[in-house]
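Starting off with a structure, shown below.
Every protein chain but one is kept in place in this view of the complex.
Think of it as A, B and C in the order they're written, each chain with its own count starting at 1.
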Amino acid sequence: MSAVALRPAATRSPLWIVVWAVPIAAILAVLPWVMDPYRTIQLAYGLIFAIAGLGFNILLGYTGLLSFGHSAYFGVGAYAVAFMVKYLHVQSMELFLIGTIVASLLVTALFGYVCVRYTRIFFSILTLALSQVLWSLAFKFFWVTGGTDGLRVPTPKLLGVATAESEDKIQFLSHSYYYYVLALFVGCVAVMWLIVHSPFGKALQAIRDNETRARFVGIRIRRYRFVAFLVSGVFTAIAGALWVPLNGLTTPDALVWTFSGEIVFMSVLGGFRNFTGPIVGAVVYNYLKDFAVGFTVYWQTVMGVVLVALVLALPTGIVGTAKLLAALARRRFAP
Amino acid sequence: MSYLVTEKLTKYFGDTHAVDKVDFVIGEGEVVALIGSNGAGKTSLVNLISGLLQPDSGRIVFRGEEITRQPVQDRIKAGIARSFQIVNLFDELTVVDNVALSIFAREGKTRWFFTLADHYGAIWEEAHDILRQFGLDLKATQLAGGISQGERKLLDVAVAYALKPQLLFLDEPTSGVSTREKAPIMDVISSIVRSHRITAVVIEHDMDIIFKYSDRIVVMHQGVILASGSPEEIRSNESVKDAVFGPTHA
Amino acid sequence: MAGLGAGMAHAQEKPKGTIPDKPFKIGHMTFFTGAGAVLGEPMYKGNLLAADEINEKGGLLGKRKIEILKADEAAGTDANTKEMRRLKLSEKIDMFMGITSSGNTPALGPVAEELKLLTIFVDGCTDFLFDKAVPNPRYIFRITNIQSADGSTCALGVAMTWPEIKKVAHIHPDYSYGRNCFDHFSIVTKKVLPKAENVSEAWPKLFSTDFTPHITKTLGAKPDLLVTSLWGGDYVAFYKQALQHGLFNKMKVATTLALGSAPQSIGKDHPDGVLSGVHSNYHFTYPGGNRWPLNKTFVEKYHAKFNEYPNFQAEGAYTATYALKTAVEKANKLMGGWPDDDAIISQLEGMMIPGPGGYVYIRPDNHQGYKDAITGFSKQVPEYPFPILDPTRIITIPIRNITAPPGWPKGEPTSTYTWIDQTWPTVKTA
Partner (left out) sequence: MDILVIHLFNALLYASVLFLIAGGLSLIYGVMRIVNLAHGNLFALGAFITASAVGQWFAGSTSVWLYLLLPLGAFGAAAIGAILEPTLLRPFYRRPEEYQLLVTFGILMILEDVMRFVWGPYPVSATTLFQQMGSMTVGDWIYPRYNLLVIAIGGLAAIFLWAFIYRTNFGILLRATSQDMRRASALGVNVNLVYVQAFTIGCFMAGLGGAIIVPSQSAVLGMGVDALVLSFIVVVVGGLGSLEGALVGAVIVGLLRETAISLFPELELAVLYLIAAIVLLVRPAGLFGRAT
């Protein structure tokens, strides 16, 4: 896993983060007033998949485990919300999120316990097989999950405030719901930043780089992978829960293994060896796929060619390449 | 009271008897050199004691406590640490990170989720101090994958040392390094081990190093201990010469 | 004045008021790739043919040419929702048309209502759409018959032709369409053939290609009748394998969508006398000859343009486009100038429009298109290299006989199901 050499990570002083993070958050906050509603909703999708990308990448980028079944946890989030609407008649977004976290903890604990005993290709195939099990269950028990018809999820109440019937849903999605997603996005980024830069995060990277040595400094490999798996599953499920109101319907589409492939694609597009890689990757991927689907019927070719070219030419992804270029520039113009 | 004792310790790989009913004893504070031709079972013995391998039969007792079947983490807590013949480092973490990880793990702090690793000033100071002792402080922020082979060998020992062990196993600490660099590496390691009275077992081939740095030498051949004694005794022992240097030795 | 325009007498009158000559943009989404393309692609072709005919005469109201933007439904429900929003908000389409899969209309229906986007779904025929997803639709319509019609039509067809049936075997694709056909076939059979009982079930995955185990299981149960809602590539693979197992000689076979999806993909080897459903919508040979000139010209022009014969999707899209044209013209006659969406919607509600497959009535309350359900028996004829519906034994069933009336409460699994269960008498047989 270490064939890609990296510049030493600059020590992250809090000031350095403020210099980067605050202006970006400010721009994101202003956008709904500047951009037309459609672009804002598109960005909301990007931020949601960025949360899923962050969740996915604590496993790949930081623990060295490539999961090809993260659609399972995304789907758990989506179906948790749908079941709460169907059986508990819940309306409030906060309850949806709590329910999603509980449900995803259960599922990731079960799947995680099983998956963390394996690594490399066995881990990838097992996660894929397990996500397909969930897909077939969602498909089969149609009297519960609605099968291919799916389950309706009406507009949720944000912070207890029901949206007035008259308020146009597009306005709702491109303003109040966008800010809700933005707030959660910022929260998730902060929490993941903390986790990844905590001693626990360092231990994960140790496991990624050299499992034997990590064991011989006293780290319980399987337990740490299990916890990383839980964190990863919960983050991805939160993204699934936030994603449903945008679509208004939960269908087994979100559970198919090719959806997991898209999550992997996003992280690699951004650069999975960097914290911000999956975030940038998710936003760019969203615009890329929307463009491809809108531009031609052969959208799969467009995505396939981009993926192959990306992996061939820019293995470190957008952020990774940007950092390499920045380093080169700094070295060339340094006194 | 002996520090570490193995009784009839056995490990077979099919029909090769890597470790064959070995009784191995180390006293407190000793620096023992473990020598023998390739395949004599030296590394297998260390792997059994450090927990990398499970023995087929026999017992291992460390400071009066049975550790034969204990998992690696518990042996580390008990005070056993080891370095590796083929260097095992966290290549994409910095040199200081590598050492700091041992300290975090030793202190049980790798469990902490919501505190920034950079906030543990004491741990980073101790890490930098250990790097100074090993002469690696200039390379602190370099990636472990980006430093020279000699430095990587030293760092491998430093990571083990940072666990503050009572008993340290060093698996060929100078192998793969030019002869010119062997002595300086052993000087550094020996001075640290001696100054902190750490009991150490060094697997080594280079005779000058063995005779210069070890209190006692244990010779292994085809899975059994052939001889054990002070450097002088071993130097004059005929059967050792045949086994280690081959019968036609002039 | 060929094409549907001939049927609408007042089309030649000069439109009233000023009409902008900005093109009228239609967003058309259907399966262009993947296994669904066999059913989806003809839908686009039907829309294109109608649009070209209208554009030849200057476009809608003689001024606004129709421009169609394509979008591939195979991108997945999530991408389709985003694409519909993109088409409306950034491409500024005037109308949305299409959708093949019954998994997509429940997703896109509510989004179209949010976007206030005039939409005519051609298929995606799940009852779930107007039963639950959008109970009182404003901007969305659906032109082809709802799913529940298929199961019921097939059951009635069986009851009329093979009343002595006792043991029934089932093979249905495991997704909402297959379930719907199974449910409605069973409930109607319970009423009209009370002695018939289900002896074997099989639920292959949609778009699978190997049916030998399902055929062997069915043969093992020694049924009198096999009912299947397999369609497209699935049905092609199924009947070829069934032939080699001699299934057709051992039992009657009734289908809901055998000849409906791609008429020309069924071979000369397909046996005669199979009750071959066409999604209870349309087969290009019926109404035949010049009994209904609209169909004759439609089939000729479609075959000339695309070198294949239209399926029910093509006819649905063609009719939907002309429904739009008729509604626009009527609204213009009333108010002059280019009618806004509400005017067009008011004209579409309750419209009775003659399509190539016969009259389509759009019910004002649930915006669902209703036309008489048809089914028939496969017959190889010299004129075509594939089987058609035997013109002498076409079965047509008035749609109001097999659909829940307006105001019937929503039910599980569908309101039609509960309506049949509660209101239909059980036939007493000797």
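The rule we apply is simple: a contact is a pair of C-beta atoms (placed from the backbone, for glycine too) under 8 Å apart; a residue touches a chain by one contact, two chains touch by 3 or more.
Just so it is clear, the model here is predicted, and its values are computed rather than measured.
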Partner chains on view for the chain not depicted: A, C
Candidate in contact with the missing chain, chosen from A:Tyr224, A:Trp243, A:Phe265 or A:Tyr285: A:Phe265
Residue among C:Glu164, C:Asp210 or C:Asp421 touching the omitted chain: C:Asp210
Which residue of C:Ile19, C:Ala37, C:Ala258 or C:Ala404 touches the chain not shown here: C:Ala37
Residue in contact with the excluded chain [from A:Val19, A:Val133, A:Val161 or A:Ala190]: A:Val133
Selected residue (touches chain absent from view) among C:His245, C:Lys333 or C:Arg393: C:His245
Missing-chain contacts mapped onto chain C: 31-35, 37-38, 40-41, 174, 201-205, 207-210, 212-214, 216-217, 219-220, 232-233, 236-237, 240-241, 243-246, 262, 264-265, 267, 269
Touch residues of chain A, complete complex, unshown partner: 1, 3-4, 60, 66, 68, 114, 117-118, 120-122, 124-126, 128-130, 132-133, 136-137, 139-140, 257-258, 261, 264-265, 268, 272, 298, 300-301, 303-308, 311-312, 315
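By definition in this document, only the chains that are shown with their structure count from here on.
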Pairwise touch network: line, ring, star, complete, or other: line
Cα-centroid distance, chain A relative to chain B, in whole angstrom: 43
Separation of mean Cα positions, chain C and chain A [Å, integer]: 39
Chain B-chain C separation of Cα centroids, rounded to whole Å: 77
Chain B contact footprint on chain A (complex, rising order): 2, 5-6, 8-9, 11-12, 194-195, 197-203, 205-206, 208-210, 212-220, 224
Chain A residues within the chain C interface of the complex: 36-39, 41-42, 45, 139-140, 142, 146-150, 152, 168-170, 243, 246-249, 251, 253-254, 259, 289-290, 293-294, 297-300
Interfacial residue positions of chain B with respect to chain A in the complex: 50, 52, 72-73, 76-77, 81-82, 84, 88-94, 97, 100-102, 104-106, 109-118, 120, 141-143, 145-146, 159-160, 163
